[in-house]
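Working notes, structure below.
With one protein chain removed, the remaining protein chains of the complex are shown where they sit.
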Amino acid sequence: MKRSQFGLGFWLLLAPLLLWLVLLILLPHVDLLLISLRLRSGPGTYRFSLHHYAEFFTEPLYWRTFLRTAIMSLLATLLTLLIAFPLAYYIAKMMRGRAKQLLFLLCLIPFWVSELVRTYGWMILLRESGVVSGLLQWSGLTGAPLEMLYNDAAIMVGLVYTAMLFMVVPLITTLDSLDDSLIEAGYDLGGNGWNLLWEVVVPHAMPGIVSGCIVVFMLTLGNYLTPTLLGGKDSLWFTEQIYTQFITRFNWEQGSAFGILLLLLSSLMVWLGLRLSGQSFTQVMGR
Amino acid sequence: MKSKVTKLAGLLLGVAAVTSLQVQAETLRLLTWGGYAPQEVIELFQQETGIEVKVTKSNNEDMISKLRATGGAGFDLAQPSQDRISSAQAEFNIYRPIDLARIKSDLFIPSMLEATVKNTSIGDKVYGVPHVWGTSGLVVNRKAAPDVRDYTDLCDDALAGRVSYRLKRPTLIAFAFALGEDPFAAYGDRAQYARILEKVSARLTECKPNVKKYWSGSDDLLNLIRSGEVVAAMAWDAGGWKLNKEDPDTTFVAPKSGALGWIDTFALPRKSKAEDAAYQWINFVMRPDIAAKITAESSYFTASKGASALVEKEQTRRFEESFPQAAIDNIKWYPPVPAGLEEMEGKVLDRIKAHR
Partner (left out) sequence: MPVLECASLTKRFADFTAVDNVSMAVEQGSFYSILGPSGCGKTTLMRMLAGFERQDSGNIRIEGKSMTGVAPNRRPVNMVFQHLALFPNMSVAGNIAYGLKRRNTPSAERERRVGEVLERVGLAGSGNKRIEQLSGGQQQRVAIARCLVLNPQVLLLDEPLGALDLKLREHMKIELKRLQSAFGTTFIYITHDQSEALVMSDRVAVMNHGRFEQVGSPQDLYYRPGSAFVAGFVGDNNRWQGVIEQRVGAKVRVRTEQGLPVEAQAAAGFQGGVGDAVELFVRPEAIRVQLQDGGGEAENRLQARVIEIVFDGARSRLQLRQADSAQEILVNLPHTPEFATLGPGDRLYLSWHAHQCSLFTVGAGR
């Protein structure tokens, strides 16, 4: 009478998930890896080679762009955290009832339009003939039109703006679950705001912080639109390199090698983030 | 029982076949540039033939990438530039030969047809026939930047932060000519070509602070010029003429070292499913009346014989203002790109982009 735990029903239910994982995630990556490991030896013929990886390490442009992308993404993640944390704390701990929901909704509203539209919004604000420049001239703070677009600061603004929601939501969720009495207890025992933040609030919010940072870092690292549109001639983003290799240069092999390297980088960063914060992956993603 | 199932299956297959045939017969999937297939022309074509045209806007690199990814499937007719066909075909085998007998060759300007056929042939197989031609040169606001006569004038200090060009191979070629080189003559000599690229790269790197941004789409550039943020740019002639309609100060200027002439073609993707419709479309849009409509819509001129007589006067005036006879004679027409050059150019472009 005893039936196997893994009966037909189990496999049928699992099938869509497995199909999805294998067809849409595993296979493309395996293909990417295989393409990256071949070298064109003549029209339409290829042989195995690590040439495209060697190319990455010997061509300063490539690894510098890679490094720059990684560092800018880290910085963007940090900035997003610094801005999102007080915001999330305010919404989760200081607000009650309707005001809380309203504020949360306000955080969501920018995400009702596509990333492209949001980025164009920033372009309208920051460009030389744009709103901010116009306001500054009108108020007399500056005499001539001011170009605020096409630099690293503009990229950073765009990246932080794009990623904000993905930081705020996990932070609000974890901070919401922080018992107020823990803060009061710390206060009661002689603590002040600063050490309460470090000894009580931050440790409690750590899973949210880590999960937010992981998501934001990966989104930023893989972002293509924002750096390209807001960065102009100096954008230099690694995804842009991948795009160029695939589309402009027809060099799928190099593009695939770049893709694999980017995948390795983000995996490494996630692993480091989890290690440094002492969190487990399941704990963080369960938030 | 079994026969019933077989019958049913056969019936279903038959229905599927018929439907797909109908879909094939009635749709032409066109991979082209913005402005080459105006809505009005598409509607006229459908009235005449019953064939529906689905347009995907693209550019040279994107066309090759798309067709490469599918081995030449997904589209029934493409419009790459004539110089980009033979190398892509040799490398990726994405096109099928064109049967010239099915083209009404008397609709074409003979010299253009001949040149294109020659440039797009591999052995005795022909892969392209001409459609639209135009040039790259300078679009200039003559009031704000009166001294811009050649590509290198974009690097003038007086225009710092006020100029734009694309970071693509035409820019490399253009600057090579402006610096007194002949890159087309060096196509066959990689060492010489590399030397020229080195020289161009140095100049473009030096020029980089002058550039507001590298434009990527035609609309992007036109908006920059309209808002006055950019006063001189390297761009396509049609864009300059479009702006001239709105503001007489701005127009297309043929550079001293020569405008770069390109011809966009018709090419059949290898797995085209509507070859008949493709030939019908080619013969339809090359009719002088239809070709004139395309010119009116996009400011581009076509290889259609006799269409220029039907183009409105203003358009002709703009063309003649930009192109005195000497400038026409000085147009540098792109020869086919040998394989391998684009890789060299790619690295140079990357380095220019990376320089800060």
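To keep things simple, chains are lettered A and B as they appear, and every chain counts its residues starting from 1.
Assume a residue touches a chain if its C-beta (ideal position, glycine included) is under 8 Å from a C-beta of that chain, and two chains touch if they have at least 3 such contacts.
What you are looking at is a predicted structure, and each value in this text was computed from that prediction instead of being measured.
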In the full complex, displayed partners of the excluded chain: A
In the full complex, which of A:Asn195, A:Ser267 or A:Ser280 touches the chain missing from this view? A:Asn195
Return the single residue from A:Trp20, A:Tyr46 or A:Tyr187 that touches the missing chain. A:Tyr187
In terms of residues, what is the contact footprint of the unshown chain on chain A? 179, 181-182, 184-192, 195, 199-200, 203-204
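By definition in this document, only the chains that are shown with their structure count from here on.
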Can you work out the whole-Å distance between the CA centroids of chain A and chain B? 37
Which bits of chain B are touching chain A when the two form their complex? 61-62, 64-65, 68, 88, 90-93, 161, 167-168, 208, 211-214, 227-229, 339, 342-343, 346-347, 350-351, 353-354, 356
Show me the residue ranges of chain A that touch chain B in the complex, using the header's touch definition. 43-44, 59, 61, 64-65, 127-129, 147, 150, 232-234, 236, 241, 244, 246-251
